[in-house]
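Missing here is one protein chain; the remaining ones are kept as they sit in the complex.
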Amino acid sequence: MSLDPVVLFFMLGLAAGLMRAEMRLPPAIYEFLSIILLLAIGLKGGIELSKQSFGDLLPDIGAVLLMGFVLPLLAFPILRYIGRLKKVDAASVAAHYGSVSVGTYAVAVAYLASQDITFEAYMPLFLVILEVPAILVGIILVRGISKKTQWGALSHEVFLGKSIVLLLGGLLIGWIAGAESIESIGGLFFDPFKGILALFLLEMGLIAASQVGSLRRYGVFLLSFGIIFPIFSACIGAGLGLMLELSIGGTVLLATLAASASYIAVPAAMRIALPEANPTLSLTASLGVTFPFNIIFGIPLYHKLTEYIYGI
Amino acid sequence: MSLDPVVLFFMLGLAAGLMRAEMRLPPAIYEFLSIILLLAIGLKGGIELSKQSFGDLLPDIGAVLLMGFVLPLLAFPILRYIGRLKKVDAASVAAHYGSVSVGTYAVAVAYLASQDITFEAYMPLFLVILEVPAILVGIILVRGISKKTQWGALSHEVFLGKSIVLLLGGLLIGWIAGAESIESIGGLFFDPFKGILALFLLEMGLIAASQVGSLRRYGVFLLSFGIIFPIFSACIGAGLGLMLELSIGGTVLLATLAASASYIAVPAAMRIALPEANPTLSLTASLGVTFPFNIIFGIPLYHKLTEYIYGI
Amino acid sequence: MSLDPVVLFFMLGLAAGLMRAEMRLPPAIYEFLSIILLLAIGLKGGIELSKQSFGDLLPDIGAVLLMGFVLPLLAFPILRYIGRLKKVDAASVAAHYGSVSVGTYAVAVAYLASQDITFEAYMPLFLVILEVPAILVGIILVRGISKKTQWGALSHEVFLGKSIVLLLGGLLIGWIAGAESIESIGGLFFDPFKGILALFLLEMGLIAASQVGSLRRYGVFLLSFGIIFPIFSACIGAGLGLMLELSIGGTVLLATLAASASYIAVPAAMRIALPEANPTLSLTASLGVTFPFNIIFGIPLYHKLTEYIYGI
Amino acid sequence: MTNNICKQITIITESALEHRLTDDIQRLGAHGYTITNARGKGHRGVRNADWSTSSNIRVEVVCGASVAIAITEHFKEHYFENYAMILFTSDVEVMRSEKF
Amino acid sequence: MTNNICKQITIITESALEHRLTDDIQRLGAHGYTITNARGKGHRGVRNADWSTSSNIRVEVVCGASVAIAITEHFKEHYFENYAMILFTSDVEVMRSEKF
Partner (left out) sequence: MTNNICKQITIITESALEHRLTDDIQRLGAHGYTITNARGKGHRGVRNADWSTSSNIRVEVVCGASVAIAITEHFKEHYFENYAMILFTSDVEVMRSEKF
């Protein structure tokens, strides 16, 4: 197995972080890179949507939405009763794992590209769709459909958070402008895309490495959960892909989305909706365990898995 | 009419800002994008100047300079007597509208490119030239040619401000190095140019949206002035283009330059030279009204206008 | 002699800095640019190493290492007895001049490219190797092989400093992934490389200009040393290149490396290991004299020199 | 000259709270605030500003004593338990006390 | 040990003034200053640092009492009317008072 350069960048960041090298990327640059990634993913998806009838996608959208509600409901009891987490912490971690990680998605796309595997180009739409339901589930698990929850402030935070606005914005722009016209801005959003992803992963490696301290504190359960649950979710995602008759590539992506855990949108929403949940717990699992696992081992594994269930 | 993606990015920023989405680009990135835009525009102009005899351009330069002095003199009485602004505020706003906006210019260039309309490649020179005269007029309208004005500090601020140094610097480098040799740095300055412009406009949309609050405060006059005066200036610019026998594209650009209002160089100079002028007033008009108007409606309008006076 | 655009950018920065124009690049952007340069240089070298047997390079590596130890030992007595610097300052400046400047190296590479001169592609390895020995020499000159020196903290600082980690990391990634696979991230690291170098040099020009004040304070010796010693080092470097039977291009690069003075890795290490050394002194020489000299005059001179000793 | 003693409140907390805090601060009667980006460490661990979720802000408010008490009490009640936050107060002499 | 009480002046104002203020501060006798980038809100509205024209700086000067008065008076006279600016002062204990 030859490693993709973007994965090597992640490992470089991880190694540098573990050796405590002085290599912090300026926060402004991290922001810049993630803005370009989000917009680029959105734009690519939008271009394809412009070729598609939106109506045809509605059943798929519904099914993916449903998965977004189901995954956190499956994670919660495991976290609460096996992991013995406090209710609010279990709900918050469940929300993280029900939602998705854009960075992981981008690496999976790069992985497929390097293997010349195509996929349904409207996958970014699923990425957007999967960000939200798990957050709602997490909150309702703790608060019920309580009036005390500031649904106004919350939905502002969720729907107008940076990642959704940029993904959706990109989708819309790509959709309205169409492939030919978007080509003109490809010099920033498409040509350097994979290099930008590489640099982004370098920083993610540094961030992941900085979680090791707290990982030690929270111990074996979190480590196991952060690896086993994603594999389990990937099976569900791959199964759904099969059901929806997606291509191999599309199924790998859906499995990866299911397996990935949020570290941007959900943490921000949880600070508002469930502030008593311990944010370190979720981030340690999501960033310190699941993200590295998915990047390095998970994606090829989900590819194998998909080939297996497609009987190849 | 199909919208250029860069305009769509502006609208995304505007919408996100109006809905108060959390999407502030880091200030360092805004700086970075604007530095690249300024240098790129300068370099492109410089390459062309190297093919041109500078002497041939002198009459045109003189005429454009003259327009730079006349425009603020036309704006001032309107602001003072119809708008009933304080003298110093009228002078400051007039200076903003007599000068130019690099962002607007870049969008006009993208607009022409997308329509395959060529233009005189030395237009960036006019961009530089038009930055300055209106500032002088604004100051003299208030202070006279007073000795109290710190002309030293002021001319430092004006001529060594970031936008002029980078534009002029780019012009010089392009001029000295020539097309072939500049090609080698095109991977940063030319290929991603339009993408960088798109991202820049996203942020400009956010900034424009943040002016809405003060726009409400200053009311209808500012709104009308910010739309009507630019159209009027565009007519003058287009007329001058006709007189100078510019191409259609060149005339559209000159009209756009005339119609655009400064939001970088002039505000900075006014804080030094006329600090008692209310900066919110000018920025609200320039950023909150005229910039969006020009980007979305103005440029195509000035194109129509130009075609009209060229009898096409 | 026609000037390369990157050199013109440096001169623009220098001029703008000397005229005190307001043009500070955000520190985050400076970081960003230098990270890309370091990684790109490393990656390019790594790709070549993957085609090479590492064993064949061992003798060359040894010889280059030796030069890294010898150069500061030659600089020290000059600084101590002719320049009459304090012992610790002489040692610190010697360490700066024994080590290397990545920026200067990158300009030399651009210079060779613009003249279509090829070179041994593993030169970045020498760049990494030359960073370190001079630091050790500098410290030992002052402290002896004292137990009091915190070798632990120090070697952390030296070997895990940003420039070494990124260069080495790039080398490793390029080496593991190989040319074809690295191509995919070329849109960030290779295509815009020279433009990024240009922008980086613009900022370096501004930084160099800000050293002029202290240059005046430290006077003629520092100015002379900062020009004459590099030329002398370049002769040694070129001689070594001849001995190792490098190509003309490789020899020019080795001469340039020898002539260049560090302004990132060594200053950081000296603040830890020899904090009583005056950092302004070394930086004034390295950034205020030698860097500009090498960029503008030195590199073409070392090219001439190389041609001369190769009898061309 | 209208010099006067005011309270200076300094709050160091999670960036995520920026909008809520500035709304609170103004509602409780302060006439302004100043914010800088920060990083740090406290009881809730390292917040090293590597990325938005782990960054701090340092909020400074200059105000009269009664507003200072209102802000302190409000923050204590609403944020101290669940957020990384410290708050401290000192006396400062201001020019133009009518501004605060 | 030469501990001593000095004045700490904090000025929050428009970034555009940076060079002028630091010139003034040194001319009026202070031996140093420290600047951080800031954003904020006051009587002249929101200054959210989105771009240079709307960003603030926070300038800190530690100095003796007489220099503090000179700076305060100078700023009051030259900047208070036309610029977004607040200035406040407090006592601090410094090490190496000969530096200030």
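Letters A, B, C, D and E mark the chains in the order given here, with residues in each chain numbered from 1 onward.
Criterion: a residue touches a chain if its C-beta (ideal position, glycine included) is under 8 Å from a C-beta of that chain, and two chains touch if they have at least 3 such contacts.
Note that the coordinates shown come from a computational prediction; the quantities given were computed from them, not determined experimentally.
*Asks:* In the full assembly, spell out which visible chains the left-out chain is touching.
*Replies:* Answer for the hidden chain's contacts among shown chains: C, D, E.
*Asks:* Which parts of subunit D are in contact with the chain that was left out?
*Replies:* Output for subunit D: 10, 12, 36-43, 56, 58, 72, 76, 80, 86-90.
*Asks:* So which bits of subunit E touch the chain we can't see?
*Replies:* Subunit E touches the chain not shown through residues 1, 6, 8, 22, 26, 31-37, 60, 62, 90-96, 99.
*Asks:* List the subunit C residues touching the unshown chain?
*Replies:* Residues 24-25, 27, 30-31, 203, 206-207, 210, 214, 263-264, 267-268, 271-272, 275-276, 279-280, 283 of subunit C touch the chain absent from view.
Please note the rule applied: only the chains that are shown with their structure count from here on.
*Asks:* Measuring between Cα centroids, what's the chain most distant from subunit A?
*Replies:* The most remote chain is E.
*Asks:* Can you work out the whole-Å distance between the CA centroids of subunit A and subunit E?
*Replies:* Subunit A and subunit E have C-alpha centres separated by 45 Å.
*Asks:* Residues of subunit D touching 2+ other chains?
*Replies:* 37
*Asks:* Going by the contact rule already set, what residues in subunit B reach two or more other chains?
*Replies:* Where subunit B meets two or more other chains at a single residue, that happens at 25-29, 31-32, 191-192.
*Asks:* Going by the touch rule stated at the top, which chains touch which?
*Replies:* Every touching chain pair, ordered by label, is A-B, A-C, A-D, B-C, B-E, D-E.
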